[in-house]
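Excluded from the complex is one protein chain; the other protein chains are retained at their positions.
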Amino acid sequence: MEDLLDISALIQLRVDGQFHELDVLPSRTLLDVLRDDLGKKGTHLGCKTGHCGACTVMIDGKVAKSCITMAATLSRAEITTIEGLADDDGSMHPIQQAFWDEAGLQCGYCAPGIVLSALELIEDNHNPSTKDMEVALAGNLCRCTGYQSIKRSVTEACVRMYPEQK
Amino acid sequence: MVKGKQLSESYVGQPVRAKELRAPLVGKAKYTNDYSFEGQLYAYILRSPHAAAKINSVDLSGAKKISGVHLALCGRDVFEHTNGITDHLNPAIFGGKSTRLPIMAVDEAWCYGQPVAIVIAEDERTARYAASRIQVDYTPKEPVVDAEKAIAKGARSVVPEWDDNVLIYVPFMNGDTQAAFDQADKIVTTDVKIHRFSSQPMETRCYNAVWEHDTESITLYGTCQNPHPLRLVLAETLRMNENKIRIIASTIGGAFGLKMHGHPEEPLICLMTKLIRRPVKWVENREECLLIGAREQQHKVEMAFDSDGNMTGLRDHFLANIGAPSACPGWGMAFLTGLTMPGPYKVENIDVHMNAVTTNKPSWNAARGYGKESTAIALELAMDNAARQFGISPIDLRLKNFITKEQFPYPSPTGLVYDSGDYGGVLLKALETIGYEDWKGKQKTALAEGRHIGIGMAFELTPEGGTIPGTMVAGYDSSSVRVGPDGTVRVLTGITSPGTHNGTAIAQIVADELGIDMDRIEVLQGDTNSSPYGFGNYSGRSTIVGGGSAALAAKDVRDKINAVAAALLEVEIDTLSLSEGIFSSSDNGDATLTFAEVCYASYTRAYDVAMCIDPPLEATRTFKPPGISHLPDENGRINPYPSYSNAVYVVVCEVDKETGKIDLLSLAAAHDCGKVINPILVEGQVCGAFAMGLGGALTEDVQYDANGVQLTKSFKDYVMLRMADMPLVGMAHHDSPNPDNYLGLKGAGEAGVGGSAAALVNAVNNALEPLEVVIHEMPLTPSRVWSAIQNANNSEGVK
Partner (left out) sequence: MSLHPMYARPRDLEQASELLASLSSGAVIIAGGQEIMPYINYGVMMPDVYVDIGGIDALRGVSAEADEVSIGPLTVHRDIQNIDEIVQQLPLLAYAAKQIGGGMQVHNRGTIGGNIVAMHPLYDVAPALLALEAEVELLSENGSQRMSLSELQELSNHGLGTSSILTKILVKPMSPTTLWGYYKLKNSAGAYGSANAAVVLQLDGENIKSIRVAIGAATEKVVVVSGNLDSYLGGPYSSEVGLAIQKTCSDAIDEPLSDQQGDGVWRKAMAGVAARRATEMALGKLNNSSSKG
């Protein structure tokens, strides 16, 4: 049984398109690895209990809270952070552009959760209702906006990403 | 929505896109915790598990043994090397008590969570683990938790050298209130209990103190609303020269007052780098952040009325449970609550007493509204109570008692001078925005079906841009405008942004003054090495004084540029015009110069054509709003606010009487914040404040057990509103500009929490009126509402 136990775990992550093989200590979260090992500071620490959503990333295309994801358990995973949405030349993803143009956020700290959760929603449902948005963003807190500008930004993002929907 | 401006339009007043928002949206903004340095070490703070205890001994040996630990210290270790923490707002200036404020508890802990020891290690987990190995021998004392008990005769003093637990008592008296009450036709008494709740920005606090070996100084990267004043506090507390300390407040993830200085961790972390000569970072966890709260006040509001419903006298003797002594300006909130009485009402006879009571609860810090929100809550719940007792509409009772348009500038009974306003107009605008008559109809229909819809309104007066003499809560601020040889601009300002994009508002103002494109302007804030001396952000001051000073500085620079342009074109200055980056003159036909050419010449032709000016193209100016007066009047009162924003909030809700649950159906706000620089920014503030106030009224609560131990430890218990809770907010402006301030600005950041909370409570009481249920305490959890309904059912009309 000794050969099963190890002080660390070897994981393979493709983060925002870049491949990494990492040896991680088991108590470390995906958030720790992204921020401290890979220098990806765009994803934020808000509560460490999984309530606020500021730590949201996509794991294999689906949103997840990185502060309550143990890095060691991700033996092979595709990770997208808020930093991975823009093009290589720096031009913003339409959803980021929509949030910017519509003054969707204020302090910006909740951006990873709000933007990625909204993106997952829109890609699945090109014309979400307010109720759909509420369900999709149930895991995210914003303390600055009262959510109104966020709703407006999500609607605008749909218009830009899927103009064929009315 | 957000467009580029038209040629002839000014930026001010336009919903211009905020430059600052781009970085966080692409994940590249630099928040304090994003900085890490070579040799970075991490701190973990061991905190008192008792609300009150004697500290007999602290044994750090267990911590020091852990591999990776560099340093472990307790309060006694640091006591000799430091002074007490300088108050943000010293109560002694106002006749209150003061005491030495330690960085860490030494002989006794006076609240749950007070720092007792600190461990510095290679990583945070090691530091935390080592901290768990520290043995502290406590002898717990009977804690003083409740304000009424704390103020009762014989109560133990939280601060041993004080006679009692009253940090400060301030009366606000005017006229003959006793006579008013003696002669009153009707007296309405309302006991309003405001609970302790908290700002809880999404970003908690973070301090990373770096020892700079070359200059033997400290750079503190910190989530700090007021970098310059904090610098002085650190210097005094750590016995250093102020010019050996630099503070960099980079992008902040929300503040709402919680990040105003006075926290013990500020000097504590700086002391660590001073001792260990390596960078030391402390990241506040959410449980620690929840220790910071505010607003717990008990009001007994008594209103004397004549038979027509005119208020002739107001009495309110209130207690504020401000927790343990602290250098943070939390106690000042209670002071402001009193100073803002009687709000928008023209009653002149007032008898208001404020007692700020020290207890063994964790200390207050400032929270959005800074006490004025509590004035709104107390008064507006009482007004609705009075309207119910008179049997007249809450609208009519308010309109009858509001200060009228014609009465401005209005000297308040507490010595303030309200600049301008149209309170009745704002109320009517808000009611129109929500569709009041429509909702009244729906309410009636619903009641016939056994459902309870309620409509509630509340007025909030928000003096903004506050300043307190003898303190670093200053009413002025400064900006530097620097135009480079290529015509691009840097604005450095002493105000800071908690995430409100006031940098964009300032850029709008400067762009208009200079006559150039906003894209050519960068606004820099937060670095004490480069920004002119300033006081940061609080009290909605940023656009008033930051914008005001930037406008003055920009004007100065524009004058210089104009002079050079005129010299180059060989014309008189008053014949110049600047359009789309090109100077031309009515006197010189086709001759044109670009803005950049003129700027370049300003730098390079100092001894010939540009000799009319002193280079470089820079100016630093200060704006002191004229409305402030610190010279006491014949009653010893001062007017510390330059402007008085105000707003009315309306809430429509439905109460499920079977469960007590409240559903929000519709929200509206009508706002008077004077001139609006950027309407999108203002709307964002109003909506955010609405959610914060409603959260406070419905779900947010910081709770303690009988021993003063905090029970609320995470967002499981401290529940804030989510998107699904918030209906759309209808917003309207009803502006009466401040005649003194630049562009008539009044400020917009602070208002909303009190008005929205009060509107919610009023809406619920309105909904439950048929059941004869009235509740004047918060939060209105389903449990509380349901219990009130049960009690009303079980007894004869409980009030």
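By letter and in written order, the chains are A and B; residue numbering begins at 1 in each of them.
In this text, a residue touches a chain if its C-beta (ideal position, glycine included) is under 8 Å from a C-beta of that chain, and two chains touch if they have at least 3 such contacts.
Owing to the predicted nature of the structure, the values given are computational and were not obtained by experimental measurement.
Asks: Touching the hidden chain in the complete assembly: which of A:22, A:136 or A:157 does that?
Replies: Checking the options A:22, A:136 or A:157, the one contacting the hidden chain is A:136.
Asks: Using the touch definition from the top, which of A:63, A:86, A:122 or A:157 touches the missing chain?
Replies: That would be A:63, which touches the missing chain.
Asks: Among B:35, B:129, B:390 or B:533, single out the residue that touches the unshown chain.
Replies: Here the residue in touch with the unshown chain is B:129.
Asks: Since one chain isn't shown, list which residues of subunit A touch it in the complete complex.
Replies: So the residues of subunit A touching the unseen chain are 1, 4-9, 25-27, 29, 48-51, 53, 56, 59, 62-65, 67-70, 72-73, 75, 113, 117, 120, 134-141.
Asks: Just the residue numbers, please: which parts of subunit B touch the chain that's not shown?
Replies: The list for subunit B reads 66, 125-126, 128-129, 132, 285, 287, 658-661, 698-699, 701, 703, 711-712, 714-717, 719-725, 781-783, 786-787.
We adopt the following convention: only the chains that are shown with their structure count from here on.
Asks: CA centre of subunit A versus CA centre of subunit B: separation in Å?
Replies: 30
Asks: Where on subunit B is subunit A touching in the complex?
Replies: 1-2, 15, 17-18, 20-31, 33-34, 36, 125, 199-204, 251-254, 256, 283, 285-286, 498-501, 680-681, 683-684, 686-692, 714-716, 720, 722-724, 726, 728-729
Asks: Where on subunit A does subunit B make contact in their complex?
Replies: By the definition above, subunit A touches subunit B via 27, 35-36, 40-49, 51-52, 54, 81-83, 85-86, 90, 92, 96, 99-112, 115, 133-135, 137-138, 140-152, 156.
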